[in-house]
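Taken from a larger complex, these chains appear in their original positions, while the remainder are omitted.
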Amino acid sequence: MAYESKAVRRVEFSETDMAGIVHYSNFFRYMETAEQGFFRSLGFSLVTDKTDPPIGLPRVHAECDYLQPLRLDDEVEIHMLVCEKKSKALSYLFRFRKLNASPPFEVARGKLTVVCVTHGADGKMESVPIPKALADKIEVAPAEMLK
Amino acid sequence: MAYESKAVRRVEFSETDMAGIVHYSNFFRYMETAEQGFFRSLGFSLVTDKTDPPIGLPRVHAECDYLQPLRLDDEVEIHMLVCEKKSKALSYLFRFRKLNASPPFEVARGKLTVVCVTHGADGKMESVPIPKALADKIEVAPAEMLK
Amino acid sequence: MAYESKAVRRVEFSETDMAGIVHYSNFFRYMETAEQGFFRSLGFSLVTDKTDPPIGLPRVHAECDYLQPLRLDDEVEIHMLVCEKKSKALSYLFRFRKLNASPPFEVARGKLTVVCVTHGADGKMESVPIPKALADKIEVAPAEMLK
């Protein structure tokens, strides 16, 4: 059973904007880096045909609070924690920490809610329960870690 | 006095992901399209040296709820409404509508909160009141439009 | 028969980088804007199942020469011209002009070569002739326009 994942990225030139800082939309791509690592660690992928039925995990809610900017060459740790688990949906909390600082400090906090979908015969997405092979490997993080 | 802005985009191939729909992070770029048009209509820019002091508007909060996916070549209208105005901060509501449908329908709803900053002598960003030349042109949208 | 397409974009904040100019990778996304409009004007899409077989047009070569930078709020025209047509491949020339200048001037020039592919029974892409329904609508631009 797993409830967390960590990823580290270095801020790239293409992620900055003319204000000299990481464009805010990129934090949502950073979240996915940690999420993708989470599913990879469980033997799955963000879009997978290893389950029956094949599933994807489109987002129904995304949010982020920005505390401090990130700049070129900064190292950022993205810590993902499962904060809610329903039959057809998962929610994650994300904490972003700037590592190249003494001591490292939190620069942002985010949240995603995803639903489990498959593609019906007509090609349309329809929500389905998270396949047991995957669901059995995921649990909610301990309450004290989610504060 | 202005409180809204509309922009229309057509979904581009590079905005889709392997699930065949617009990647969720792009809705945050779409929000900026409408916001940028709002400031341009007032004679300003998202980063401007036309005010004293020169200012930028980094985001401190961003969120989006996704109702329906967007696909290649879809036409989406982004309707931005000012929903809060403080001395140093603004919040906007965004409604996304898919136009190439009969009738058009809402596909997502978002919110941004931005703060007004300038760069101090040491290069660091510090929050400042929205310059009067700009603030005087912005008002909160009527309550019934924000429901 | 068609051999050209034009698109106009306004430079967005999220397309700039910390050097204050449009990140060079975005010119390749701009090229697609014009290319997507070209296929849309012919009744097709960049990825289409309206042909038999369904096809996509992955790139095998891309290049761009950058003459002048683009900045926030600049208006850029992307002019695409078909410069080569083979049974399984197309090449396009792109001219980028900054419109908000008197007179407008060229800021970049690019080229793409795409191949027509379909997905085999094993899911792998394989190159196929451009379906006649599409190929019959495309011709190479007059030589004097390609100088």
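In order of appearance the chains are A, B and C, and numbering begins at 1 in each one.
Rule of thumb we're sticking to: a residue touches a chain if its C-beta (ideal position, glycine included) is under 8 Å from a C-beta of that chain, and two chains touch if they have at least 3 such contacts.
On a predicted model such as this, the values are computed, not experimentally measured, just so you know.
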{"item": "Whole-complex copies, counting every chain including the 3 in place", "value": "4"}
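Heads up, the rule we're going with is that only the chains that are shown with their structure count from here on.
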{"item": "Geometric centre distance via CA averages, chain C-chain B, whole Å", "value": "28"}
{"item": "Centre-of-Cα separation between chain B and chain A, whole angstrom", "value": "23"}
{"item": "Touching two or more other chains - residues of chain A", "value": "18-19, 21, 25"}
{"item": "Residues on chain C engaged by chain A in the complex (per definition of touch)", "value": "13-14, 16-21, 23, 25, 71-72"}
{"item": "In the complex, chain A residues that touch chain B", "value": "18-19, 21, 24-26, 28-29, 47, 56, 58-67, 69, 125"}
{"item": "Contact footprint of chain C on chain B as seen in their complex", "value": "10, 12-14, 29, 32-33, 36, 40, 45-47, 72-73"}
